[in-house]
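Please read through the structure below; I'll follow up with questions.
Only a single protein chain was left out; the remaining protein chains are all shown in position.
Take a look at chain A:
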Amino acid sequence: MADDDDYYEQYSNSSSDGEDVDLVSEDDGIAMESEDAAGVSNNVRESQEIESRTMTVKDLTVEMRDTINDVANIVGISPGMCRILLHKFQWQKESLLERYYEATNADAFLRQAQVLPKVAIEKPISNIGDCDVCCDTTQLCGLACNHLACDTCWKSYLETKITDGNTSEIQCIASNCRLLIEDEKVLHYVTDPKIRAVYEKLQINSYVETNRLLKWCPTADCGRAIKVQQSEARPVLCESCRQRFCFGCSYEWHEPVNCRLLKLWMKKCQDDSETSNWINANTKECPKCNATIEKDGGCNHMTCRNQACRTEFCWMCLGAWEPHGNSWYNCNRFDDSNAKNARSAQEQSRAALQRYLHFYNRYMGHQQSLRLEAKLYATVKTKMEQMQQQSMSWIEVQFLRKAVDVLSECRRTLMYTYAFAYYLKKDNQSMIFEDNQKDLEMATEQLSEFLERDLENENLVTLKQKVQDKYRYVDHRRQILLKYCREGQEKEEWEFNA
């Protein structure tokens, strides 16, 4: 047990770090509240955010143990077996108990869950024998299935499974025996505190990963899990590192685009963007086999290098070369119908690329600006300090930070509107969306420009008024756009091309 305590201490240390972070952000909260009291109708908190609880590893351990004990008391089996059972039922206690009560044969139910052996071989009379694993003649022991091995081999087996196999659900040492080993047995053999700590971590990880109401915070090294009441693709906030992410896909919150389209979009961006940019600018395709060709000099009489194709064509009009005859240096066959068809096919594929790049460039543009907003935070911080020296109180100057917060949120939203718009089918709905997008974009750029340029030229009283007016307007535009998207989603009015 002492080992366990060490393990927790390690975590409680890190959680006190987390509390420091919390303190800072709580201050933020106070500032925002006072702003609200002064008449700010909106803050940066996502309206869609689901109620959630940020849990440390310690919280998770307590919760997991409580659930296990509840079930153990009812079903009457050891806590270790209960953990396996609950794991099988994705930690849905109610559905587990329901099935348990429905089952006519409790043992068959437990066998099915790999908690009891499917077939137990007969227990030998003497517990001294040849260990099948190390071949020593010694005292042997086993699980309920009576597959025997010596203590040393059990220990090595479990330790290897924990450290190399990365799993807390370990099967019996015998091949083809699917019986899972309960925690009590595992801990009986595994005594090394380091490996025990790994095992506890694996248990917690398995608890979070199989539980539909829990997700790890995606921030590296944060180590907290977020618990919700109902699993939905909506934003949650990690109270510890202040990361807001989508509970559906663990990616940063990406409204208005949904998880499925975002995934498609990210994949597309990874696959295409840079290469297609270059291809678009520098190459044409063979009109017959569509091989991409870069022309780096020479005349317009092209012969496709593709050995299977070898089509001869004109670089200018992409028509067959034959009718060009002697006028090889100057294509005058523009209206030739073959060439026209070849060009229109090519134009279509170009147009698709152009379209993609249109959205991609704007998506990337906002992402880039969002990164640069980190610099703006620093500028604003200096300005806030200046203002405090001049007569304003700490609370009074917070409006500037708030403005940058709003700006960042708008950039993020705009970014994802381009992923959304890329897949959107063109109709009346999408045109209204584009108008909303345009309005938000313009307002965002104005706020951005003001914060970048005009901070120094204003006197303090008018500055505060202007900044507040601007960010309220921008945030208002953002809410309108998101509301419109949400309503469309509820009525299932959006039509996508993917």
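Keep in mind that, in the parts below, a contact is a pair of C-beta atoms (placed from the backbone, for glycine too) under 8 Å apart; a residue touches a chain by one contact, two chains touch by 3 or more; residues count from 1.
The rule is simple: contacts and distances are computed from a predicted model.
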Omitted chain (choose from "Origin recognition complex subunit 3", "Orc1-like AAA ATPase domain-containing protein", "60S ribosome subunit biogenesis protein NIP7 homolog" or "N-terminal E2 ubiquitin-conjugating enzyme") - UniProt protein name: "N-terminal E2 ubiquitin-conjugating enzyme"
Residue, one of A:156, A:243 or A:429, that touches the chain absent here: A:156
Hidden partner chain, touching residue among A:135, A:480 or A:498: A:135
Residue of A:48, A:78, A:171 or A:386 in touch with the missing chain, whole complex considered: A:171
Chain not shown, touching residues in chain A: 132-136, 147, 149, 152-153, 156-157, 160, 164, 171-175
